[in-house]
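Heads up, this is only part of the complex; the chains shown haven't been moved.
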Amino acid sequence: MVRIGFLKMGNIATAPMIELLLDERAEREDMEVRVVSSGANMGGKQSEDVAKLMVSLQPQLVFITSPNASTKGPTKARETVAAAGIPLVVVSDGPKSLLEELGQKGMGGMIIEADSMIGARREFLDPIEMALFNADVIKVLSVTGVYNIVYETVDKLIEQLKRGEKPELPLMSVSREKAIRAAGFTNPYAEAKATAAYEIAKRVSSITVDACFKEKDWEVYTAMCAAAHEMMRTASLLADEAREIEKFGDNVLRKPHYDDGSYLRKRKLKEKPIK
Amino acid sequence: MVRIGFLKMGNIATAPMIELLLDERAEREDMEVRVVSSGANMGGKQSEDVAKLMVSLQPQLVFITSPNASTKGPTKARETVAAAGIPLVVVSDGPKSLLEELGQKGMGGMIIEADSMIGARREFLDPIEMALFNADVIKVLSVTGVYNIVYETVDKLIEQLKRGEKPELPLMSVSREKAIRAAGFTNPYAEAKATAAYEIAKRVSSITVDACFKEKDWEVYTAMCAAAHEMMRTASLLADEAREIEKFGDNVLRKPHYDDGSYLRKRKLKEKPIK
Amino acid sequence: MVRIGFLKMGNIATAPMIELLLDERAEREDMEVRVVSSGANMGGKQSEDVAKLMVSLQPQLVFITSPNASTKGPTKARETVAAAGIPLVVVSDGPKSLLEELGQKGMGGMIIEADSMIGARREFLDPIEMALFNADVIKVLSVTGVYNIVYETVDKLIEQLKRGEKPELPLMSVSREKAIRAAGFTNPYAEAKATAAYEIAKRVSSITVDACFKEKDWEVYTAMCAAAHEMMRTASLLADEAREIEKFGDNVLRKPHYDDGSYLRKRKLKEKPIK
Amino acid sequence: MVRIGFLKMGNIATAPMIELLLDERAEREDMEVRVVSSGANMGGKQSEDVAKLMVSLQPQLVFITSPNASTKGPTKARETVAAAGIPLVVVSDGPKSLLEELGQKGMGGMIIEADSMIGARREFLDPIEMALFNADVIKVLSVTGVYNIVYETVDKLIEQLKRGEKPELPLMSVSREKAIRAAGFTNPYAEAKATAAYEIAKRVSSITVDACFKEKDWEVYTAMCAAAHEMMRTASLLADEAREIEKFGDNVLRKPHYDDGSYLRKRKLKEKPIK
């Protein structure tokens, strides 16, 4: 029984699903999960506190999710975990440049570039708009193969730990090419639409970063936030359309986990998944 | 500074968003959040473990989210928290009948009836299908007002704690009427579509419960799971349509949190939110 | 030449199409149809009058369509027809419990559970809204296989009469499983969407019955009627989507009647139907 | 109490709804309806039989619905009714030229030009396709104002009979202009879309008439039937879009009947209809 920790601070759309992706029907018997989070807050003190708590649980491997992993809170958190000698993998929307540093320190890193920043301005973002944006990003990350890469990477590390090996921590930016390949489309237009959805989703952060950190005129940044969320909504609908194409051809790829953490695999809805 | 705990085991679609709904832009300064979870697993031992961990953090109030709160794990969890003298509120998809028992024990409870069970069969549910279902439910719960009730209820308790009062723990089933009212639609057809989305979403569990616990023929239960997820996808699209109507009239209600936890309020996109 | 009577009072969405389903191109030479109706009115006196008229036409078999077949008018009508010694089949949206009584009296019965009640409130229902609701229900009943069961059941009885046999009157509730099977989908997601459409359509009556008979506040029941019709509109669009999937795969099942009342059968649009 | 007869043979999409349009909630107390039909069959002998039956019921006014009213069956039917001295109005999809003859004989006539002929070829039309086409035409005729003209014309005649006056029988072709005006749109683009839907629906018959009566090559006429039904499906979706626009503005015109046959009127969903 491997114990995996998920340490979360702030929110990216990969975070709320990440541990669930590993055990979608709660049937796995080969591992144990612990999640600890400080909620939306990703300040230095709070991040350090939750990191210490995580360390106290003695996980064999910790994934640390947060937006912008170069800021103070996430940095404190990984220092704390690393200081305890626990292997860790940073999962964030950026910056890509951090990967090199992580590698040098023996940490792993996954940059999810399509997990774009939300339009976090008070004139625009209320709890409902926040949740809707997350729902849209979850759709995009699911259909376009990003989540496939996330859970397959985590599962591989778990397998290594189960075999008693030292985990080979990943250092990767989840790119469009890798994600789409992992999604396993059979219809090339489904793939094209998913690719388009991915590109649109990824582009969202270029608008939201400007809206949140550069633009000062509230009417302008409010309009920018609204446009950015319309882009993500469109990406979500396009991703959905891609999946519908695979449904229309009865070719949806399904890779359910088996109890032992391995994958089964199927395409036709009315067939049994096989190893 | 109030400290609130969220103790999660298993998954309902309310769970991944609940603490984020309280502080959508990570700007609040009046409270501190701690989340602890055992991931998808909601077994008795695991639930007790995370409950103990939560107790050790000394929160002033704990929300315990899980599917079917009458099962062993969630029961253990609330007993553990209650034994430590910490006020708690159960947040679950059912059963409604539990509310009475919770009340008698001085615990709070919120039953989110539209947060229907997923189609958890190995022939159907893989990580991607799981995430997509969650995205759809999140859309429905956001637009139809369910999340409004959730965070307004939590915020009210936080206010009581901030004022040094004993929190008045809620005992409620979030019904269609309450939810739709909380959503604050201006256009009556937006309201009608959201109401329809709510009803469809709520109905999903009647199919999935049969598919997961009663039906034995795998071809039949696989088809039932697929139909149930199509219902939720439809509910999600209908909810989205309801929100679009409010956009078309520039009447979307936004209630962003202010730093002190109070709400601002606005309708027109290009206006400032006010208290 | 067999003579079949259709006695209609009040309206369910099965009624306007029922006799047309038997002879979609007006080419049959093996039977003769007579329809008699009192229009929307289903009062006792009117129902009895039209029943007597039907009896005077000496049909060999009579189908009596109405909403709620346990009310006075439909009851009078079937008593009148039965008193004349003519075999009859009740076709209604309910109640299911009536089937037992019908069976005991030697009558047949078909309960069409997805043919949900309309939102019959003056503040909501005008002639146009009524017609639109019927169009939506007709779509749902067509695509989800309900009409297949209806006309195949009637055709079977006609065959028995043509062979000089005593008709074996059906006693059935048209369930989701039977209907969907009769629809003959090839794509499992088309089937799943049709199943979802069926479930949504069936659920409509739970709202409309409350709106029409229980709720007293006109603003509330008007909103409920509107929501119920949105549900049916959604079910109709979902049914249409199911059929489109079959079109996309060129797999629409067509079973046109031949002159002698038998069925031909085809899938590809550009192929000849065969026996 | 006025007694109105509806004599139906064959089917046009106006026929299944016509008497229901007069009393959408079955609450009228000022009139009595009798419907008699020979089903899909519109042969001479059958039409004469049902016409005699109708005469025996002594209605004060009879509406005779059928496709192509210049064919033998409908002609026989109206001669039979007229011979009994009962005023009658022909309701048909054509030919327009018949109106003059009807006028000369003292009969009324309504030509519903958008109620286009179905694609009645055995290789294409089965019971389900037939019902779906009818659902689409019903949507178009409802939204574009055609049904408004139909029931308002009938109601006016009933009023005349109630006042003991001789009914002024209409001689009209229901044109696009009249229909759209009757629909009472407030948004000009809703009106434009409804107008477009009307034009498309009307155009359908030019394809189906060729497909059914001129074209001999079965592959060609099957394709033509399919194209014609796609046109009607598109017209139906466009009509639906027109109504949605009025919903988005909360401006749907509703004119429910009052018990005495007069109309109430409303626009906002949450307002009471008034005289």
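Going in written order, the chains are labelled A, B, C and D, and every chain counts its residues from 1.
Here, contacts are C-beta pairs under 8 Å (C-beta built on N, C-alpha and C of every residue); 3 or more make two chains touch, one makes a residue touch a chain.
Since the model is a prediction, treat every value here as computed from it, not as a measurement.
A.B. asks: Taking the 4 displayed chains as a starting point, can you state how many identical chains form the whole complex?
C.D. replies: The entire assembly in this structure file is built from 6 identical chains.
Methods note: only the chains that are shown with their structure count from here on.
A.B. asks: Specify the angle of rotation obtained when superposing chain B on chain D by their C-alpha atoms, rounded to a multiple of 5 degrees.
C.D. replies: Superposing chain B on chain D takes a rotation of 120 degrees, nearest 5.
A.B. asks: In terms of CA centroid distance, which chain is the most far removed from chain C?
C.D. replies: A
A.B. asks: Indicate whether more than half of the residue numbers at the chain A-chain B interface occur in both copies; give same if so and different if not.
C.D. replies: Over half shared, hence same.
A.B. asks: Quick one: chain C and chain D, Cα centre-to-centre, how many Å?
C.D. replies: Here the centre of chain D sits 21 Å away from the centre of chain C.
A.B. asks: So, what's the distance in Å between the C-alpha centres of chain C and chain A?
C.D. replies: 50
A.B. asks: Among the residues of chain D, which are close enough to touch at least two other chains?
C.D. replies: Those would be 269-270.
A.B. asks: Does the chain-touch network form a line, ring, star, complete graph or other?
C.D. replies: Contact map by chain: other.
A.B. asks: Any two chains that touch count here, so list every such pair.
C.D. replies: Applying the touch criterion to every chain pair yields A-B, A-C, B-C, B-D, C-D.
A.B. asks: Which part of chain B faces chain C closely enough to touch in the complex?
C.D. replies: Those residues of chain B that touch chain C are 188-189, 191-193, 195-196, 199-200, 203, 207, 223-224, 226-231, 234, 238.
A.B. asks: Show which residues of chain D lie in contact with chain C when the two form their complex.
C.D. replies: Listed in rising order, the residues are 6, 8, 10-11, 16-17, 19-28, 32-42, 46, 50, 53, 57, 120-132, 134-136, 138-139, 141-143, 147-148, 151, 218-219, 222-223, 226, 233, 236, 240, 243, 254-258, 264, 266, 269-270, 272-273.
A.B. asks: For chain D, which residues count as touching chain B in their complex?
C.D. replies: Contacts found on chain D: 247-250, 268-270.
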